[in-house]
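One protein chain omitted, others in place.
Naming follows writing order (A, B and C), and every chain is counted from residue 1.
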Amino acid sequence: MSVQVQRLPYGVGRFQVGFWLFILVLLSVVGWGIYAYSRQLVEGLVVTGLRDIGTMGGAAWGLYIAFDVYFVGVSFAGITMAALIRLLRLEELRPVSRMAELLTIVALVLAAFSVLPDLGQPVRGIVNLLRYARPQSPFFGTFTLVISGYLFASLVYFYLDGRRDAALLARIPSPLQGFYRLWAAGYRDTPAERERHHRAAFWLAIAIVPLLVTAHSTLGFVFGIQSGRPGWFSTLQAPAFVVMAGVSGIGLLLVIAAVFRHVLGERERLHEAIFRWLGGLLALLVLVYLYFTVAELLTTTYTGHETEVRLTLALLTGPYAWLFWVSMGALVLGLVALLLPYVPSVVPVRVPSFRPAFTRAAGLAAAGAGLLLMIHRHGPRLAPAAGAGPEPEWVGWVLAGLAVVFVLSWFPLFARSVVAAGVAGGLLVNVAAVGKRLLIVVPSQTHGTLLPYGPGSYTPTWVEYSVVAGLFALGTLLYTLFVKVFPIMEVAEEQ
Amino acid sequence: MPRYAMVVDLDRCMGCRACMEACKVENNTPTAAFWMYVFRFEEGEYPNTYIWFMPRPCMHCDNPPCAKVCPVGARYKREDGLVATDWDRCIGCRYCEVACPYGVNYFNWKEPVRNYYLDWGERDVRRVTNGQTPPYRNPDLDRPYGEEKRRVAGGGRLKGVVEKCTFCVQRVEEGLQPACVANCPAFALHFGDLEDPQSSVSQVLGRKHSWRLLEELGTEPRVYYVGAHPAHPESRQIEEVKARV
Amino acid sequence: MKLTRRTFLRTSVAASGSLLAGRLLFGDLETLRAAPRGVPGAVEEWVPTACWIGKQDCGMLARRIDGRVVKLVGHPGHPRNRGTLCPKGAAQIMALYDPNRVKTPLIRTNEKGVPGRWRQATWEEALTLVAQKMREVRAKEPSLLVWQKGRSKAKAFYDEAFVKATGATRLHHGAFCSDAGYRAGEYTVGISGVLHPDFRHCRYLLAWGYNLTNAGGNQLCWITWPQQLIQARERGMKVVAVDPRLRGTAHFADEWLPIRPGTDLALALALCHELIALGAVDREYLARYTNAPFLVQEDGFFLRREGKEQVWDLRAGGPRPHDAGDASPALEGTFVADGKRVKPAFQVLKEHLARYTPEWASEVCGVPTEQIRRVARELAENARIGSTVVVDGVRIPYRPVAIMAYHVSQQELGFQAVRAMLLVVMLLGAVGAVGGQRLDVGPWKVHENFEKLEHVEIKDPPYNVWLKDSKFFPINSNNSSIVAKVMQDPQKYGVKQIPEMVIVHMSNPLVAFASTPDLEEAYRKFKFVVVIDPWLSRTADLFADVVLPASTLEKYEGPLAATDQYVDAVALRVPVMEPLFQSRGEIEIYLDLCEKAGVLYGKDGYLDHLNEALKLKEPYRLPVDRKPTVREIFDRWAKSEGIAEGVAYFEKHGVKIKGAVPATKFYGYATDPPFGGVRHRLYGEALLRYRLEMRERGVPEIYWRDYTPLPTWRKPTMEGSPPEYDLYLVSFKRIEHKQSRSSQVPLLAELARQAYVEINPRTARAKGIRDGEQVWVESHNAVTGETRRVRAVARYRESIRPDTVAMPHHFGGVARHPWADGQGPSPNSLFFTGEGYVANTADQSFHVKVRVYK
Partner (left out) sequence: MMRAAWTLLLVVAGFALQAVSYFFLAAPLGVPTGPVYSNPRVPFAPAVFILGVMLVFLAAVVYELLPESGGRTHRGTG
């Protein structure tokens, strides 16, 4: 135990300038989010783009609920991966186990926090749920199982799983020694203890898997059992929620793993096999999700029920088409990116272009401009507004096309590097995940009214964007800070 | 226990929207909240067109999706059939609103006292209104109702809670008709006890063929329509009210 | 321990925090036990009064808690509304408290023609200023003072006493309403009104431009007619809508005749043609109660002997005076009398109608021939000519067919169009019959205009400002837009002096009357403008020198007619609370104003005229040397009317029901003598006389061409606009608003916020206009070539003729109100006035050719 060991592993306890700058940026974003939320507390939800369904032609649920669903979805991956690693004894994946667990906990905290701003009476929300919550309401499950039970289970798992490392770290003198000792709670890494931990963790993992399916299904049921909302009322809702949860969570896990591989320089421990394995699983889930999407679209359009068709048209060709196709495009592109490393090297993966650098720069600019334009064109007016001029919709589509070219231009790299492919795939499927969450929550309200109120519209306001950005920053902050106080990977045997 | 229901005679409805205004004044609902809304529909093509009107209060369903999904029991069904909203308990999650297929729920997006159309805080106005907002504030709405003694009457009570048509619980408990029914200039609205064969609702239902809105969803509405037909995809809404907060 | 401010704050925050948490967590289940929170000891009162916003003054009850009105509901005992209110009435509570009302008298401090800057003044100062101006103007010539009303809710106090006491020139809104129809009714059958049915018995109704679900109809406002119509429908009455735009009658119409705007005359003539062809003619009625048997000479005038019109007695085989009781007059044939060829007027009519076939009308009106024939056939069948029925023990002819027509009369050919409609029901003998045609509410009462309009003496210039008895408009409905034309060019119309001062009483001419640019020019010419209004109207904002704040429901006003046509009743507006702000009731304003202007007391003073106008009997006549309170005047009036409790009766009950109108007073046939002893004018001989006289005086043809003894079709002037002006513009009313005076009431503005143009999707698509898009509407004056345009939102409607567009006329009226901002234009700024756009009776036309483009 020499100098090397004196330092805590994986950058724990080392705070450079860059780190503080990063924290500062995150804190300011969180602060901005809190400011935005304070505006909402003072003024009421009128500062959001949400409005009543019906005569107001609005959506009662929007960005907050969409991101709540997204965060809950992300949380899926972590604990599932940890459980799978445990149950299937996937030893080579052990290094990402804790990353995944932490992702679950952070995502669940964010999920809880993103429901709060959606409530008109947040204080009552906490108290009255404890006092009065009714089992009959699908929210009961979300509230008890997802937010409380699931979070608690993850914390327990995380705590137990970290005891060994805590015990190891407690031996090294550092300001955090006391904290590690507390965590370790007497753990000494004896074979008996190890055995006991394995047994406990095994049963815990087994208990968590059904809870997790139930919890995500419950969230699906929040939407799926509403017979009065075309687009929601579907048996597929719950399974699709589970699958999409996996897609977004594993995607994010891939990105996080790649970040640590780069930042911590742990190319050895976070080896390519991990990315190949996760990438493969992600590709599989994406395929299943695409299958669900096709099945659902077929069912709704085939039966031809007027309201379902109206809603589907709004998705495919109407005001939400840009979001729908961007999401689907991201999903498919992500899938292709993930599969590229498997293409035999004899097949040249090359997209004809003038010069990659130029194409990429142009593509990046186009993608950004395209997205802004789409939001600008479609955002404020999801329904036709009075006195609208001619719409340069094709401009938006051309820009979206350029964005595709941008992604395509990276394909040769993806074919070479499974990590790059994993990052690209992970990011793309998360873009798709956010898009799909919005598409589940919003259109059924604005375009799915069964009485002929006419199409409604919903455009998030700066308050909603700010609160969501603040939540993301908060999550990143929690994650980053934790990484600085506890090793994000299991401490290797030799250490 | 009476079994209250409303019957809307579409053969009589003139689409004047007086019921909407009577409701707004009686229940002090804030800007852009229409507990009662009247659709005006146009169907067909020139010159074979048809125009008709359909009032839409809360349906006070016997199988109310809103009450089922309410996480805290703020939305509940009373023994007499009224679906009530306890604004003292509502947490403002708007689940009732997304669950309701009829679009009858209205959330208080703003502090209600700042959402009554005009600035009533002016000195000259306060002198006559004793600072009441809105100036026509109905004192009956402050009382608790029902054997359960819950505060369910009126609108614009609190920021961040959901409100909707109460069938004018404050009037019904006094033996009066809901404000929209009492005011209908065309006598197109009926309200009463289905258990009582002499009530106007029973009489009208006995005389004319009736239907209910979105009956196929199994919500079992307590609002019956006689005359005309349910709106269908060809029913284009005209002169719609595009009020937003 | 020293308690610093900081620690104090901290502890108190913590304490209240834990208190709050404690209450939330461990407080009682508030939902199970909520404390009653009513207002114990509050004084609750119900004040009966009358609605203020519309024309029929529906009965209202105001619920008052501790002196504060919290709700207005319909008066259950009022015959006109039976406990209900229209949206305007229900929403009026908000208008009452509106903090944007004019609160104090205002005196202008900047130049006119631009939005005003105002100085708040006391009543004393404002009234003194107005009175002084009145004195100055009256010293020159009393008629140079104009009293312009919109709607007058207490005719005796305003139209009669004030106008007479001051000698002012009275202008009203009739020429923008339906006065052409009133003149046609008065001239033709002697009843002041346009057309409505005896709903209790009617079985077939031609709803001719009847905006049933949105607007009033003849004489009354909205609630009464719909209630009677619904009862009639449930009894089985059939309704045929005649309208370029179906919206109004739609839901209650069995059939729709989508008529081209401005061609109502042609359709009515074709219906007459068909009825005669079908033999559906009530010969007995025509022979006994109309001038149909009068012998007409070849020059168009009646054959007279010793000044008496002659009929051809079939029994005697020669002409006899029309009032010879035993004559058996011929309706058809050609005879020779006194060496002249003569024909009964009916024969002339028959020949006149020969060319107006359904095929011809189909071309003109754009309605299928077959539909016209069918309607005529159904009219004939349903009229049951010859049948009688016993009502109230009296046997009365039963003709259950009628026409409902009102504002449709305001078109270039309006006077003759309504006369032609009357001819339809006259041929069927339905006028004054059970289930048949009525024109006024309450008893059948012959109006003085029946004689007056027959004996107009056309005078030489100079004329007064509205051209009374002029060579331009012998029959004259007093059109404020014509006044505007005259004020711009008095020489042209032979007017010497134009008025200098105007008192605008509850009116907003700039927006509510047609041809806004003309009205603006006219108001520029007034030296002094006083506006009495609860809100700052556009007229006031641009041109008033003084604005006097009127109260709305917080005043005594009346007496108000309360009949629903069957029940006779009278009502009073009773203040529901103390006047808000510094507003005052108009009667009070006039009393003070007259006092200051020196026209209140003594003979010919305001009080003296009031005694006459209110028909006060001794001992209730007002002393003319003392200013009474308004309440006292009404107390005297009520007692004079035989109501012992005086005004207290109305303060308690609101309305006095006098009882049902008996059949013998209600049905023209059943009065004694029938129809008030007059012969209805099938043939308008005087109209011919005016025509010839006007020609002789060198008046251009455009003024005299519609003075024809029988309604005669010609193309409306607007058809002369170039073909690119391919659409007709009509304006219409929505139920949410009353004229231009309610668009600022937030509850109503919320329902109907903005001006728009209804356009048929086929037309719109051909022009590349999408639903909800902003478009220009540009009108063209076929006489002067002038064009005007406004911008509004296009709205698709299938139930409007593809060659017609329509705009609601409620918007753009009130200045500086948060809810009146950005409401868009009134179509009145697109209509023209003057030659080609007014009827021969000076009535305003609300038709113009327009083009619509992006």
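Points worth noting:
The definition used in the following text is that a residue touches a chain if its C-beta (ideal position, glycine included) is under 8 Å from a C-beta of that chain, and two chains touch if they have at least 3 such contacts.
A quick note: this is a predicted structure, and the numbers were derived from the prediction, not measured.
Only one of B:Arg17, B:Arg40, B:His60 or B:Arg78 touches the absent chain when the whole complex is considered: B:Arg78.
Only one of A:Ala200, A:Val213, A:Leu236 or A:Ala365 touches the chain withheld from this view, namely A:Ala200. Residue A:Tyr132 is the one among A:Tyr132, A:Phe221, A:Tyr289 or A:Trp322 that touches the chain not shown. One chain is missing from the display, and on chain A it is touched by residues 129-136, 140, 143-145, 148-149, 152-153, 156-157, 159-160, 163, 185-186, 188, 196-197, 199-201, 203-204, 207. Touching residues on chain B toward the chain that is not drawn are 62-64, 67-68, 70, 73-79, 86, 146-148, 150.
In the analysis below, only the chains that are shown with their structure count from here on.
Distance from the chain A centre to the chain C centre is 66 Å, each centre being the mean of its Cα atoms. Averaging C-alpha coordinates per chain places the centre of chain A 40 Å away from that of chain B.
Residue positions 32, 73, 89, 236, 241-243 of chain B are each in touch with at least two other chains. In chain C, there is no position where the chain touches two or more neighbouring chains simultaneously. Residue ranges of chain A in contact with chain B, taken from their complex: 43-46, 50-58, 60-61, 118-122, 124-125, 128-129, 131-134, 136-140, 143, 222, 226-229, 306, 445, 449-454. By the touch rule above, chain C contacts chain B in their complex via residues 30-39, 42, 65-74, 81, 83-87, 89-91, 93-94, 97-100, 103, 212-213, 222-223, 226-227, 230, 233-234, 246-247, 250-251, 256, 258, 577-578, 580-581, 734-736, 746-748, 750-753, 760, 762, 795, 797-802, 818-819.
The touching residues of chain B, when paired with chain A in their complex, are 32-34, 37, 39, 41, 56, 65, 68-74, 89-95, 97-111, 158-162, 213-214, 217-219, 231, 233, 235-237, 240-245.
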